[in-house]
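Structure first, commentary second.
Note that one protein chain is taken out, while the other chains of the complex remain in position.
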Amino acid sequence: MSKIRVSTTVNGDAAEFLCEPTSSLLDVLRDTMGLTGSKEGCGSGDCGACTVVLDGEMVCSCLVLAPEAEGRTIATIEGVAEGSVLHPVQQKFLEHAALQCGFCTPGFIVAAKALLDRNPDPTESEVRYWLAGNLCRCTGYDKIVRAVMAAAAELRQERTPA
Amino acid sequence: MNAPSTMKPFRHVGTRPVRPDGVDKVTGKALYSTDFKAPGMLWGAILRSPHPHARILSIDTKKAEALAGVKAVATGRDLPTLESLVMHVGEGASDIVDVSHNCLALDKVLYEGHAVAAVAAASPEIAREALGLITVEYEELAFVLGLEEALAEGAPVLHDTVFTKGVDPKPDRPSNAAMRVEMGGGDVEGALASAAATVTGRYTLEPVHQGYIEPHACVASWNGDGQAQIWTSSQGHFAVRALTASVLAIPQADIRVTPLEIGGGFGGKTTVYLEPVAMVLSKKSGRPVRLAMTREEVFRATGPAPGAVIDVRLGAAADGTLVAADVEFLYHSGAYTANDAGAGVSSAIGHYRIPNSRVVGIEVLCNRPAAKAYRAPGAPQVNFAVESAMDELAGKLGIDPLELRLKNAAIEGDPQTTGLPWGRIGYVECLEAAKAHPHWSAPLGPNQGRGIAGGYWGNYGGPSTVNVSVAEDGTVTVATGSPDIGGSRASMAIMAAEVLDIPYEQVRAVVADTASIGVSMVTGGSRTTFATGMATVQAAEEVKRLLCERAARMWGVISDQVEWRSGEVICLDGEKQGQAMSAAAIAGRSFHSGGPIAAVAALSAKGWLPGFGVHICDTEVDPETGHVKIVRYTAVQDVGIAIHPDYVEGQIQGGAAQGIGWALNEAYIYGKDGKLDNAGFLDYRMPVASDLPMIEAVIVEVPNPSHPYGVKGVGEVPIVPPLAAVANAIHAAAGVRLKDLPMAPDRVYAALHPEG
């Protein structure tokens, strides 16, 4: 079985990799590229722990074949902070204690950022439905939803011209 | 130790600082089980039984061994033969022979998904391909899944070595009744006969899974000299070491277990499934080996919480005073004895004063995966029955359900089911807080109803080791042996900073490996903030004493003439009175004043107290479809003192959410073939964000006088009351009493439309 060469952009950097035809994007990110922030909780698209943004849309990277990424742009949890400066979603997750074990956290943060990138003023219900593809078993979602709402408020303030 | 009531106001306890491991976790840097890679590592995979019950006649691994890239194959024959020995290392107790046979079956497979062989190969693909080349010859046996079926005459008996424990005299033949526990006293039948009101009910629950998002995984590397390393995510790396060494019959000190970050456990990661197998594969191949479960394997082969059949009878006088309780339950034990029945019995009715009581619990073996601890193991099931019956009794008596509970609530000095008196418990305080909460009196909309339920968990203490050390610049490291599953590094840092009266940021807490800290019991049973916290305080106190002693020595005064004040040593001696020496100044010169400053506290914490909770739930029931929406939820809990209230609330909210899932939709579903039909997150329906409202956590603080900062424990209690709180709310909303979980839409619909 011959491997496929794939050229992509990951977190803003050009990246090339070799993969099996049916490798998942998640496997390549984690095992080939060493980007282990995206997690595998189920391998069937039911938990959202592997959420990445592919060409601007969030997807479960366990349900993307790695060769599909050819020429596409991928954003993972590792690219959410700007250097050492946390994104407001990350900062609010810390301040609101929106994580316990932290395993689902990267997926939630990528998903929440994707929401706020397109909807800076979501209702609680919109946040809950948007994040319904991300399972968390520790928090009961309460503090996660609060953190996302708080991050939205902060982002709105940042975006408002002085 | 000081009684908390006399304590000065806290500087750190009760604050909400950011957890020390937080940034790693929001940036994806934290290393969990499958994030760790060892150089030269092989990928393992496990072959599992397709049958719920079968004898293994033969296993042929030759073809798998011959496949290019396969480096090792293992079966149950590769594990040593062991003598029966019950080990108390996790939550509950396990016979090491059962642990071994659960890791790799020897003669029989006892459930679909039971491990029968394992391979290690150069890639995951080769490992999976090799599994397909292993031929196992089975003789299928009759299987049994149900509780009463397993106890029936003629049922297939799983183990011919199990004679019901707790029955005197010992039964003359083996059975699936693994153990029987009975507690109580008085004249139950007499009291029930003369009671003004009685209720009787049978309640059933299906097994449910802990549902941690991170599947089990580990890497093991076992060298030719007998020494080994294991990297794993677990609730207790010392338990992993003890169980793995015992299964392999090797010295514990030869294994160094490094805890990786753990992606949830809830009791389910207090045993070993993979580590001994990865060790054998590593020894055979001479390479480090990773074993990782898929989600499907997690569902099929790791411990669900037991399902149950519970019979309850309660009796009360006309004024609502409880006079008798009779509770008898069967719990699934699965393939091996699980030891949840005792906790179930002691968690059934102890929150009420009941003069005549009888509580009997029987654990039943059946062809399901071995039951494992799940948050307050054994308590939620029986609580669902008892708190539903309390609601029914309140209705019969025409008494407000909260008032009925208040009237009968146990207080300090009342006897528990065991007969021992309760210590300083806070059930009444929780009920009063619930009553005073605006939720309790808020108006309800159409098709809505409100339910309430109370519950408790005994909590625990036990062995913990903590090392507190001071760096040359005066900053402090707290090393514990307790895996941090939900923010305990933050609470340990808070407690050490409190003792030393220094900024929180000057204290960093880590979880040390088994070679770097002394033995510590698993993180579970709501023991860590209490027991490991107690060790942290003790070690920090010793560090404070050492710093004072060194300062005194440097000043040339006796120790009595110095005092620790605001993070510094103050000299009280005449000549140097008022001079201060910082931890940095002392530690900076410690190499010349007696050596580094560090202290270890290794203790077995005593004086733990149970936690009590009261949950209020509003549901809205769609009368046409049976859909139940949780509209509002408030969880009140006595935690002793909340060290880090954010993480206390988080535990309460998370436990409540798990309980709501258990109440409404979660269940193991088996086909007629004895195979699990919903081994995935799509059909094992845990709550998603849009299924839940905000969950208001109300912290009640009735301090524990035995803990330096009043801690009782938090994590277990909040999963206990939700099952009945939801059921009682459905009854209030729709007028139907559901006694069988889960209360999924079809069940609610059937109750609402009995005509079909």
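We just call them A and B in the order they show up, numbering each chain from 1.
The working rule: contacts are C-beta pairs under 8 Å (C-beta built on N, C-alpha and C of every residue); 3 or more make two chains touch, one makes a residue touch a chain.
In the analysis below, contacts and distances are computed from a predicted model.
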item	value
Options "AzlD family protein", "Cell division transport system permease protein", "Heme lyase CcmF/NrfE family subunit" or "Xanthine dehydrogenase family protein subunit M": UniProt name of the undisplayed chain	"Xanthine dehydrogenase family protein subunit M"
Residue in contact with the excluded chain [from B:E129, B:E275 or B:E363]	B:E129
Hidden partner chain, touching residue among B:E149, B:E432, B:D683 or B:D740	B:D683
Chain A residues that touch the omitted chain in the full complex	1, 4, 20-22, 24, 43-46, 48, 51, 54, 57-60, 62-65, 67-68, 70, 111, 129-130, 132-134
Residue numbers in chain B that touch the chain omitted from display	129, 132, 296, 624-627, 664-665, 669, 677-678, 681-683, 685, 687-688, 690-691, 744-746, 749-750, 753, 756
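In this text, only the chains that are shown with their structure count from here on.
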item	value
Cα-centroid distance, chain A relative to chain B, in whole angstrom	29
Chain B contact footprint on chain A (complex, rising order)	20, 30, 35-44, 46-47, 49, 76-78, 80-81, 86, 90, 93-97, 99-106, 109, 124-125, 127-129, 131-146
Chain A contact footprint on chain B (complex, rising order)	16, 18-19, 21-23, 25-32, 34-35, 125, 210-215, 261-266, 294-295, 485-487, 644, 646-647, 649-651, 653-658, 680-682, 686-692, 694-695, 697
